[in-house]
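Below: one structure, written as C-alpha cells.
Shown here: the complex without one of its protein chains, the others still in place.
Residue numbering begins at 1 within each chain, and the chains themselves are lettered A, B and C in the order written.
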Amino acid sequence: MGTMKLKGRGWGIFWLVVGALYLLVPLYGMAQFSLETGPHSYGFHWYQTIFDSSQFRSSFLLSLRLALETVAISLVLLVPTVFWVHLRLPRLRPLFEFLVILPFVVPPVALAVGLVGLFRPVTWLVSTPELLAFVYVILALPFSYRSLDAGMRAIDLRTLSQAAESLGARWTTTLRLVVLPNVRSSLLGASFLTLAIVMGEFTIASLLLFNTFPVYIEYIGETKAYPAAALALISFVLTWGAMLGMFIVGRGRGRTHTEVAMTR
Amino acid sequence: MGTMKLKGRGWGIFWLVVGALYLLVPLYGMAQFSLETGPHSYGFHWYQTIFDSSQFRSSFLLSLRLALETVAISLVLLVPTVFWVHLRLPRLRPLFEFLVILPFVVPPVALAVGLVGLFRPVTWLVSTPELLAFVYVILALPFSYRSLDAGMRAIDLRTLSQAAESLGARWTTTLRLVVLPNVRSSLLGASFLTLAIVMGEFTIASLLLFNTFPVYIEYIGETKAYPAAALALISFVLTWGAMLGMFIVGRGRGRTHTEVAMTR
Amino acid sequence: MSKLELVEISKRFGAVEALRGLSLEVASGEFLSLLGPSGCGKTTALRIIAGFEHPDVGKLLVDGRDLTAIPANRRSMGMVFQSYSLFPNMTARENVEFGLRIRRRARAERTARALELLDLVGLAGTANRYPHQLSGGQQQRVALARALAIEPEVLLLDEPLSALDAKVRVQLREEIRRIQTSLGITTIYVTHDQEEALSISDRVAVLSLGCIEQIGAPSDIYREPRTRFVAEFVGTMNRLDGKVNPDGSIECGGLCVAHGVALGDHAPGEQVIVLVRPESIVLEELPEPQAASGDLFEGRIVAHTFLGAVTRVTVSVAFGAVTADLPSSRALGLSPGTRVSVRIDPSGVRLLSIGTSGPGSDGSGPTGGGSGGSGPTGEAESPGEEGSATAGGLPTRSAASL
Partner (left out) sequence: MSKLELVEISKRFGAVEALRGLSLEVASGEFLSLLGPSGCGKTTALRIIAGFEHPDVGKLLVDGRDLTAIPANRRSMGMVFQSYSLFPNMTARENVEFGLRIRRRARAERTARALELLDLVGLAGTANRYPHQLSGGQQQRVALARALAIEPEVLLLDEPLSALDAKVRVQLREEIRRIQTSLGITTIYVTHDQEEALSISDRVAVLSLGCIEQIGAPSDIYREPRTRFVAEFVGTMNRLDGKVNPDGSIECGGLCVAHGVALGDHAPGEQVIVLVRPESIVLEELPEPQAASGDLFEGRIVAHTFLGAVTRVTVSVAFGAVTADLPSSRALGLSPGTRVSVRIDPSGVRLLSIGTSGPGSDGSGPTGGGSGGSGPTGEAESPGEEGSATAGGLPTRSAASL
C-alpha cells in the first residue's frame, strides 16, 4: 500500500477501464439491439425507418429551436449577473448558488405539474412552444450559472477587471474585451449543457403537450422497441458529436487553462 | 455606466429580485392551486388525500431506499478515484471530466431505452429495483464527481497529502484523516445532489416499470390535477428542507471555505 | 501645490479599521513608498487612490481637484498589481495598447506607443508573446508599460515585486526607479520590504494600524526614527533600556555606554529607550579582561551570521546582548567566544522616551516588530492576515489584502 508512486498509475487505469465499461456496456447493448432486424440478422433497417419519419424531423427541429432560444435567453440573463456577483457582490454568491440550485432540486415532474396548474387559465400561452424556452432557462440554471461561475472564478476576475478599469474601461467594455474572451470555453460549456438539457427534457414537454424530440423518443420507445434503440443511439451520437466539438474548440485555445475548458 | 461602484449594489438587487420572482411565481401558483378545494374555497383537503394514500408511502420509501443505495455506491466508487486523479493522474483529469459528463448528455430516455433493450433478456435482474441504483450511479456521475472534484480542488490536496506522506501516513490514512475531513461539505453536496436526482428521476423508472416516487407523482399528475399540485409542493418542501439542512451543516464548519460548501 | 493629496481618510472593513484619518501629500514627480507590515492599511490607501475602494470619511485631491467621487475608470491612475494582471487573451503589445484603445487612438499611433513603451521596459523583442509565454518579471514589466501607456496622472504600484525571485526583484526595482526618474511621473509604491522602500523612494511613509508613523526621506527614516515602531520595522535595531546620567552620558545596566549623544529634550535622570544601529557598534579584540572605562565596555562574541559584505555578530554584554555589523573581513578574526571591547558610536545613538509609541497608536501600544535577533514573539502580523482571511464567513479579497 505504501508505494503510492508505482501503484498510482495502475489504479488510475483500473478505474478508467471500470468507468469506460460502465458506460460502454449499455451503449453496446443498445447498438446491438438497434441493429437486430430479426433473429440473428442485423442491418440498418430501423435507422432507415426513423430518418424517413416526418415526426422525427419536426420534433427534432422543434427541440433544436427551443434549445437555441434557451441558450440565448440564458446567456443574456446570466453573463452580466455572474460578472456582477463576482465583482461587486461576492457576499451574495452563496445565496445565488443556493437560488440557482433550486430548480434542480424540485423534481421536474413537480415543476411541470406546478406549471400546468399555474398556466392552465392562460391557454394561449400554454399553446406557444416558446413557453418551454422560459421554463428551460430555469431548469438549466444550475448548469449554466455554474459553468459561467467556474469560468469567471478560474481567471483572476477582480484583478483583471480592476486593471481594465484603471486603464479607463467601463464595465461593459471590460466584459466584452477582457472577460468574455477569457471565459469562452465556459460560455461554450454553459451553452452546450443547456442544449443537452433541452434536447433531453421529457417530463415537462410531455405534460405541457408539446411534441419535442424527447417526447417523440419516448413515444417510439413505448411503442416500438427496435426503432427506439436506434433512435437512442442517434440522439447519443448527436450529443456526443456536439460535445466533442466543444471539447476540441475548448482545447484549441491554448491561452486559457485547460481546466476552464471543461468546467461549468 | 461609469460609476460601477454605486450602481453595483442596485444591479445586484435587481437581479436578485428578478431571479426570485422567476422561481417564486410558479411556486406560488402551485401552492394556490393545491389549496383550492372548490370555486373560491381553500383548504388542505388534497394534502390529506395524499398522506392517506398507501401508494404515496410505498413509492416514497422505495425512492428513498434507492437514493441511499445510490449515494453509498457513488461515494465508495468516487472518493478514492477523485483522490487518485488529483494526486497522481492530473493529466487524466480532462478525460475523466469528459467521461463523467457523458451520462448527462445522453438523454435519459435514450439511456432508459437502451437499458431496457440490454436487460430485456435478463428478466430477474430487471425485476429487482436495485438495478435502478446502479443506473442512477451513472446518471448522477456528472454531479457527484464534480462535487468531489471541486472540493478536492479547493484544498491544496497535493501539498496536504505530501505533508501527511512525509509524516509517515499511507494514502488510505491520508484520505481518512486529512482529505475527507476537509472535503466534508463537498461530500455532503455530492450526496445531496445524488439524492435529489434519484428522488426526481422519472423516465427510466417508468420505462423499467418501477413505482418510484416520481412515477407516483406523474401518475397523480396525469389523473388528478389538484392532488398533483399538492404533491409537487410536498416534494418541493422535502427537498428544500434537505437542501437547507445541508447548507447549514456546510456553513457551520467554519474551517473550510464557504465556497466548498456549495460547490459540486 | 502638491500633485496628490489625501485628507483625513478613514476606511473600515467590518470590524477592521484599515485607515484611521490618513493624510498625505505627494509632490509632482515624487516617488513615495508606503511601507508597513501586512494589515497596516497601505494597500487600502493605494486602492482608495486608484478608486477601487471608497473612503468612509475623507477626500482625495489630484492637482487640487476632488476625485473622491470619481469612478476608477475616469481617474487616469496607472496601476501595477501584485499578482500578474495581464489580460491573458492579448499579447504583450495588445495589453500595452489597451488603455489607448479605450481612448480610441488610431491604431498606428497606439501600436507605435506600445512598442516604444515595451522598449522602455526592456522588452522590445517580446511584443507578440502572450502573458503565459513570459516570465514573472517580464509580465510585471509589461504591466508597468501598460500602466504608463495612458500617461497617467499618478503611477500606483502595489507590491509589484513580491511574487518574483530575490535577484529579479532587485533588478526590477532599480529599473522601476530609472524609468520613473526619466519620465518624472508621480509614483506611489506599496511594499512591506524596508530595503525596497529605502532604496527606491524619494520619501517613505511608514504605516502602522492605519496611521502614518513617520514620513520622510529614506535616510531620515533610517537614521532618525521618531517612534519605536519605525525604529524596529526599518532595518535592524538594538533596543536597550537606559538612563541619561547627570553628565549627559547614557547608562545601561549600570554601565556607561555612550558619551556625547545628542540628548534632544531628554533630561538628565530620565529613563530612556536607547536605539543603536548594528553598524554603530564598534568591536575590538580584548586579550585580557578589563574594567569598563569611559564609554568602552566588555563583551563576548556569541554568534556570527554571514550576510555577504557584512557579518552580523551577536555580543553578550553585562546588560544583555547587542548585535553589531562588521565588515566580513574583520569579523573573521572575532570568532565566537572571543572577548571584545564594545564601543557605541554616539552619533549613531538615538533616544526615545519610554512609552513613545508614535502619534498614531492608541492606548494598546504599537504592534512592534521584534528587534534583530530577539525572541520568537512579536511578529508584526495579526492572525489570519495572509491565511484564509474570512470576514463574516465569506472570503473577501479586499479585506484580505489590506
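Everything below uses one rule, namely that a contact is a pair of C-beta atoms (placed from the backbone, for glycine too) under 8 Å apart; a residue touches a chain by one contact, two chains touch by 3 or more.
In this text, all values refer to a predicted model and were calculated from it rather than measured experimentally.
**Q** Touching the hidden chain in the complete assembly: which of B:Leu35, B:Ala164 or B:Leu187 does that?
**A** B:Ala164
**Q** One chain is left out of this view; which of B:Ile155, B:Leu175, B:Leu188 or B:Leu207 touches it in the full complex?
**A** Reading the full complex, the residue touching the unseen chain is B:Ile155.
**Q** Quickly run down the residues of chain C that touch the omitted chain.
**A** Where chain C meets the chain not shown: residues 37-38, 84, 121-123, 129, 131-139, 141, 163-168, 170-171, 174-175, 177, 192-196, 198-199, 218-219, 222-223, 233-236, 277-279, 305-310, 312, 325, 327-329, 332, 347, 369-370, 372-377, 379-388, 390.
**Q** Even though one chain is hidden, which residues of chain B still touch it in the full complex?
**A** For chain B, the residues touching the absent chain are 90-91, 93-94, 155-156, 158-160, 162-170, 173, 177-178, 181-182, 255-256.
One rule holds for everything that comes next: only the chains that are shown with their structure count from here on.
**Q** Using the average of all C-alpha atoms in each chain as its centre, how far is it in Å between chain A and chain B?
**A** Between these chains, centre-to-centre, one finds 16 Å.
**Q** Would you pick out the residues of chain A that each touch at least 2 other chains?
**A** If we look for residues of chain A contacting two or more partner chains, we find 94, 165, 170.
**Q** If a residue has to touch 2 or more other chains to count, which residues of chain C qualify?
**A** 71-74, 394-395
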